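Encoded as C-alpha cells, the structure appears first; notes follow it.
A single protein chain has been removed from this complex, and every other one stays in its place.
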Amino acid sequence: MRMASRSTHRWGDDQIGRGVVDTQDVALGELLDRILDGGASIASDPAVSLTDVDFIVLGLKAMLALVRRTEIGRFG
Amino acid sequence: MIGDSQPLAQHLLSNLAALHDLTRESLGSRRSPAQRAGARQSLVDLGQGVLILTLIESVRRPLEEQVIRLVESELESRAQEQIEQLCQRFLKLDQKIAEIRLIFGIEEDDLILNASTLEDLT
Partner (left out) sequence: MADVRYLHAITNGTTALPPDLTGFAGAPLSSLNWHDLCAVTSSFDPATLHDFTLEDVLRHHALIEALAAKGPVLPVRFATVFLDETAVRQAVVKHYEALMAELARLGGKIEMGVSVLWNQAWQSDSDAAGISADSVTEVTGPGVFYIKARMAKYKQEALAISRARSVARALHNVLRPSALESRYAILPRSWVLLRASYLLERSQVEAFNRAFTLVRDQAPTLRMLPGGPWPPYSFFTQLDGLKLGRIPQLTTSRFLGSDSLEE
C-alpha cells in the first residue's frame, strides 16, 4: 500500500542520508529554485503570451478563496 | 460534529475526478495558447497536476486537523466506529493523491503553496 505520508515523517535523511541528493545537487537545486521562482513576471495577458499559467494560477487562487470561505469556515 | 465533516470528506473523495474536470473547465475549455502553439499535452497536464494537487492539499489539511481533534477528544466507544469510517475516507484520499503524484512525478516540494517565504525580517 502506497501512502503519500508515513507514520514518522523523516525530514531530509531519505534524500541526503541515502546519498541520493549530494551536496553538488543541493547547490544546483538552490540555484535552480531561485531561477525558476524568480525574475520579473510580466506575461500576464493570455492573449499575447504563450505561458498560459498565469491565469491558471489566478483561477486557482479564486477557487481556493471560494473553498476556504464556504467550507472551512463552517468548521471554524 | 462527525456529521459535519463527513459530507465534505465524502465529496472530496468521491469527486476527485469531478474536481479535476472542474479545474479544467474553470481554466477555460478552449485550448490554451501554449497548446495551440504545440506544447505537448503531457506537459500541460503536469502543470494542471501541480495546481490540482495544490488545491487538494490546501483543502485537506484543515479537514485532517479537524478530524485529528475529533480522534484526540476520545469520544465514547459508540462513536469509534463512525470515527474510523471517517478516517478511512482520508486514508483513501491519501492513496489517491499518492497515485496522482506518482503518475506525474510530482514531489511534495513541487506544490505551489509549499514554500512559505518571509520577506525582509524587520
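In this document, chain identifiers A and B correspond to the written order of the chains, with residue numbering beginning at 1 in each.
Here is the rule we go by: a residue touches a chain if its C-beta (ideal position, glycine included) is under 8 Å from a C-beta of that chain, and two chains touch if they have at least 3 such contacts.
Keep in mind it's a predicted model, so treat the numbers as computed, not measured.
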Report task. Determine which of the presented chains are touched by the chain that is not presented, and list them. Result -> A, B
Report task. With the missing chain put back, which residues of subunit B would touch it? List them for me. Result -> 33-34, 37-40, 42-44, 46-48, 50-51, 64-65, 67-68, 71-72, 83-91, 94, 98, 101-102, 105-110, 112, 114-121
Requested in this report: Touching the hidden chain in the full complex, which residues of subunit A are there? Just list them.
Outcome: 2-17, 20-21, 23, 25-45, 48-51, 53-54, 56-58, 61
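Keep this in mind: only the chains that are shown with their structure count from here on.
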Query raised in the report: So what's the Cα centroid distance for subunit A and subunit B, whole Å?
Result: 13
